[in-house]
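The structure is given below, and queries will be raised subsequently.
Missing here is one protein chain; the remaining ones are kept as they sit in the complex.
Letters are used for the chains, namely A, B and C, taken in the order the chains are written, and counting of residues starts over at 1 for each.
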Amino acid sequence: MPFIPHTEDDIEQMLATIGAANIDALFDEIPAALRVDGLPGVPTTMSEAEVSRLMTQRAADVQRPLCFVGAGAYDHHIPAAVWEIATRGEFYSAYTPYQAEASQGTLQLLYEYQSMMTALTALDVSNASLYDGASALAEAILMAVRCNRKSKSKRILMPTTVHPLYRKVVRTIVLSQGIELVELPYDACGGTILAAALSEHEGSDITALVIPTPNFFGALEEVDTLTDWAHQQDAQVIALVNPTSLALLKPPGEWGHKGADIACGEGQPLGIPLAGGGPYFGFMCCKKAHVRQMPGRIVGATLDLQGKRGFTLTLQAREQHIRRSKATSNICTNQGLMVTAATIYMALLGREGLVRCAAACHDNAVALVDRLTAIDGISKVFDQPFFHEAVIRFERPVAGLLEQLAEQNILAGYALQGDYPELENCLLVCATEQRNAADIETFAKHLQQIIGSH
Amino acid sequence: MPFIPHTEDDIEQMLATIGAANIDALFDEIPAALRVDGLPGVPTTMSEAEVSRLMTQRAADVQRPLCFVGAGAYDHHIPAAVWEIATRGEFYSAYTPYQAEASQGTLQLLYEYQSMMTALTALDVSNASLYDGASALAEAILMAVRCNRKSKSKRILMPTTVHPLYRKVVRTIVLSQGIELVELPYDACGGTILAAALSEHEGSDITALVIPTPNFFGALEEVDTLTDWAHQQDAQVIALVNPTSLALLKPPGEWGHKGADIACGEGQPLGIPLAGGGPYFGFMCCKKAHVRQMPGRIVGATLDLQGKRGFTLTLQAREQHIRRSKATSNICTNQGLMVTAATIYMALLGREGLVRCAAACHDNAVALVDRLTAIDGISKVFDQPFFHEAVIRFERPVAGLLEQLAEQNILAGYALQGDYPELENCLLVCATEQRNAADIETFAKHLQQIIGSH
Amino acid sequence: MLIFEQSRAGRCNRAQLPSSQAAHSALPERFLRKTEPALPEVSEMQTVRHYTRLSQKNFSIDTHFYPLGSCTMKYNPRACNTLAMQGAFLGQHPHAPVGMIQGFLACLYDLQQILAELSGMRGVCLTPMAGAQGEFAGVAMMRAYHLARGDNERTELLVPDAAHGTNPASATMCGLSVREIPTLVNGDMDIAALKVALGPRTAGIMLTNPSTLGVFERQIAEISALVHEAGGLLYYDGANLNAILGKVRPGDMGFDVIHINLHKTFSTPHGGGGPGSGPVAVSERLLPFLPIPRVAYDGSSYRWIAEQECLHTIGRLSAFMGNAGILLRAYIYARLLGREGMERVADFSTLNANYIMARLKQAGFDVAYAERRATHEFIITLQRQAQELGVNAADFGKRLLDHGYHTPTIYFPLLVPECMLIEPTETEAKETLDGFIAALISIKEEAECNAGLTKSAPLTLPVRRLDEVKAARELDLAWSAPHG
Partner (left out) sequence: MLIFEQSRAGRCNRAQLPSSQAAHSALPERFLRKTEPALPEVSEMQTVRHYTRLSQKNFSIDTHFYPLGSCTMKYNPRACNTLAMQGAFLGQHPHAPVGMIQGFLACLYDLQQILAELSGMRGVCLTPMAGAQGEFAGVAMMRAYHLARGDNERTELLVPDAAHGTNPASATMCGLSVREIPTLVNGDMDIAALKVALGPRTAGIMLTNPSTLGVFERQIAEISALVHEAGGLLYYDGANLNAILGKVRPGDMGFDVIHINLHKTFSTPHGGGGPGSGPVAVSERLLPFLPIPRVAYDGSSYRWIAEQECLHTIGRLSAFMGNAGILLRAYIYARLLGREGMERVADFSTLNANYIMARLKQAGFDVAYAERRATHEFIITLQRQAQELGVNAADFGKRLLDHGYHTPTIYFPLLVPECMLIEPTETEAKETLDGFIAALISIKEEAECNAGLTKSAPLTLPVRRLDEVKAARELDLAWSAPHG
């Protein structure tokens, strides 16, 4: 019975107090016919020492390749202090700060997080996190529908330059609410939203336009034009952005004349380990006018009864525990610990650190693409500027290449043909600030060898 | 300039306050002829990301074999909570608790540590740590000399069953203080102190006898007889013990009729990682009568001015910062963090846990020796009962065997011939609670194969 | 002080700067931001000190008894964190080929098997990222099931009036409407009302059992039969699974789908609000609709089940593998407990709750459903104190903080006025419960003779009672630099 502190004496005294003959008697309201006698199919208990050994073996069965893949999850350096502090028991083992006075640590941190995210996005308010980038996009769409009272269509323009997996998640989450997702094709030259496709929707009732930038191909969308166009259609603008890139790129709040209405995205680049896909966190910011339609927790500053500043959850009337079926979302538990880490990460890098990190990502990605496309038979696919990812094309299928590179312990990129059949033999490659010139050379050399030996 | 928070503004203001033209002016009292212009021979600064990568590569260049070697450092399971708590900033980055009121955390923990060590050794007092087991033995010898006012000889009986490296350290540390170390040979059958050798010293002026148990060969010395014999000679008894074994074995305070006077040893088995040899910690306990001769920090309970219990460093008049050249030792900084870990370790295992751990070690070691000596050509060398190590003999030199086993990722044991030329082809093998039947079988199988294929 | 208030222009943490000075000016002007983002400019030590000190302002399981009802604030074994935080696990890219991550997939696969076994279900998907997302997935599967059968009219989900807010909210997110079923004074469901509600529009019913009232629904077999007869399905909200682990399985009770809050029953960290994890498990008939990704094992290696193998899946709920690192922690916890430990969870969480309930009853507190067994949690109502002394549940709760105990859940479930839902969990020792009971008693006595004091609590925390109305009225949701 690991983790159970009761002595035989305790049990006896407690049962006597309760007036029960034994512990089993406490379950006497469960119909006997339903009772099971234990869980024979579950493995037997192990000591911590045994489990440690098992998990160390399992970890040894996971390889650590040189990583040139992004496609939604990015291999950034995480300062050691981030997780040494985030896993402190007081952060790790607390829950949602319902009792504000007993949770000022978490609450102040969340307030600081919100302040950092509004600084990055140039929007007015941030919530305290959603599950991940994909579900945040789904929530942003639902929110945009609530915000855009003028629009009746619930029609969302969804570019195909949005991450294919995000589009799948959005479909799963929003389709049963009568929302129509209209795909916007991309420009085969630029790898960004096809301007011509927009004109088709000109004048029609559009609830919102999603603008991803850098988009799934790494390319930078023409956010000013797109935003203004959407606002002319009375559509809401949902920015889907990479938070690291925002240290460098124009923030959603400054897109076009009025700025995006909602910004959301995946928070993983901000100090969250790749970790096989999660836990990450979704972020969401919006203009002040929309705050009452925001899903998720929000922390506000206030005063205590002696006039001292303190922090508390606020605007809870939006949430499921008050508003129930009419809540802005069903989200309850969010990704608090990830946001704790992200906040510490942003403070540790600071203004200059995040700017330099973003710049280094971009530079390395340019260097990577330049180096790879210098190889015979490899070419760049799109001509639009990109952030830290780009698409390259080979003269033959990439599956075999990926396998051969994996044998050299290189994760070479994300093959696009599965999601975009027209992008035959294409690979989405990425370089963060972690990939130096030597890494790029290693990748290129192996690639040359493999291609050459073909 | 990592870790320096000064802005240009700060520097300017501070220099103005000081009245210095620039920072270099602050060094104007250093004779110019001595100044160096930087440290060109030191490598250039690296970012944390770069150092992380370097250290991860270096770590990858360290193998993690299946460990059957002990010989002074033992591969025990360390509960995860031990280091997650010990490395909390408040423990990790505090110093010696000179300001008791600001260090009650460390001080109470040390008091608890002392209480645990006295419980294990059945002695009255414990200090708050020394550097390691070997230097603790040296300090114990110096202490015994101070305690034994009757003896003038400064003659210490030092059995060859004491760890050879400890004996070397003792020599380095105590010899310049006019102490005579007399070696006591061991019994070739039992692997323990040769009783006959003692009789030679009967009646002579002996300051102290060191009794190691389990001794370097893993064997249990006849502590009662030895203790009583030493006390009959008016010699002090210094017990050199393994703390894990004390959960099972008779504690020094109960040896013979009067108990050992001083107990010391290596604290590593109590939750300290092997870590290539350190940091570990030395422990030392003694009878109350000797406390004023004890080296190192000691924590005592007391009351604050409102009568509340609190903890503070005490008996500081023994120490170098007060007594200077007449101090009980020069030790100042000790191994605080290791003791923090050990205290948490002992609490986490608790009474039953440490007893069961010790018992499992013993059982596994018996199983190991039984299994190995069942192989043709391998025999047990000593017949005295042992704790978790024992000596086995091969029919040929062990160096080659060790290498071949290392290729199979097995650390097979400690070759004895270097320290004990008479123990040709002998290996000291160890099994802790971590080595299960399958591990032992793996070892045995490989050994059989290697010996067989010879 | 906020981290922003410690910021100074030009201060920077050089150890965290990439070594290369990049020349990003290559990007066209129109894409670039004009001013650098107003992130703090602080040193590494300032950051470490700031967040270390902030952390000390939290109550947490590692520092305080935290009997927050419905949240299962049990000990989070540190081994689960340490072992899940191994470099190899943290470094895995979600797009890594399966050949590179067999050790990771093995853990997920094993966890799928364990959860299926203990819930009495046939299939598991680990991906939902919290209970609420599990609910969404479960309800979406129920909906998909009906639609797949052409049963298009089933758009009504029955939910007891005591249900957690996520239940109705999840129904809405799935496009279903909610119909509340009342609870009898004995805490069981009003079966008569249920019968009235059931019909051709019934998609199903969503229950937690034990319910949020802290009692076991004794009529569960009958309810199950009625709902199934009416063509509906049964959803089990697994938030309270801690109470019955190894005693009775949702599958055996007749449920078709369940989510399991790993951050409750499987002790993964609550993290100041998450991440959670809410895997779903289903009976045979819902198997085709399970979300993806899931892990398969062919006897020698592990792989992701391909989308093409799951034509009827409701789809994906997260870009990648849900809260994968949390799943690792839950898996480690499950192995530490093993089957023996799991059974003991229900035993001792129930013993602890019934013990506190019995003692509080003796001490004159009003216990809701006092004639019933407590499960792993139970409810007291402070309505009498609120009416007679003007000291309400919130006041009691705030005062408990001064005694060093986290406030239990208050004002939920909505059914019981001035309620406190108390869940001690199995990992707390009797002495701790006794201390908590003594504190509640002393607050009751204090409230009787010095209500003003109680109402002014907390007195000993970093802040006094906060003005929540002001927080909501004069929104201050982000720091902005003072002007000038």
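Annotations
The definition used in the following text is that contacts are C-beta pairs under 8 Å (C-beta built on N, C-alpha and C of every residue); 3 or more make two chains touch, one makes a residue touch a chain.
What you are looking at is a predicted structure, and each value in this text was computed from that prediction instead of being measured.
Remark: the absent chain touches shown chains A, B, C in the intact complex. Of the listed positions B:S103, B:T227 or B:Q293, the one in contact with the omitted chain in the full complex is B:S103. When the whole complex is considered, the residue among B:E183, B:D234, B:D304 or B:D376 that touches the unshown chain is B:D304. Against the chain not displayed here, chain A makes contact via residues 1-10, 45-50, 56, 79-81, 83-85, 89-90.
Touching residues on chain C toward the chain that is not drawn are 6, 8, 11, 15, 43-46, 48-49, 52-53, 56, 61-64, 75, 77-79, 86-87, 336, 427-429, 431.
Here is the rule we go by: only the chains that are shown with their structure count from here on.
Relative to chain C, the chain whose mean Cα position lies farthest away is B. Each chain gets a centre from the mean of its Cα atoms; for chain A and chain B, those two points are 48 Å apart. Averaged C-alpha coordinates give centres for chain A and chain C that are 20 Å from one another. A separation of 45 Å divides the Cα centre of chain B from that of chain C. Multi-chain contact residues of chain C (touching two or more other chains) are listed as 11, 13, 15-18, 42, 44, 48, 52, 77, 79, 81, 83, 87. Each of the following residues of chain B touches two or more other chains: 47-49, 79-80, 84, 89.
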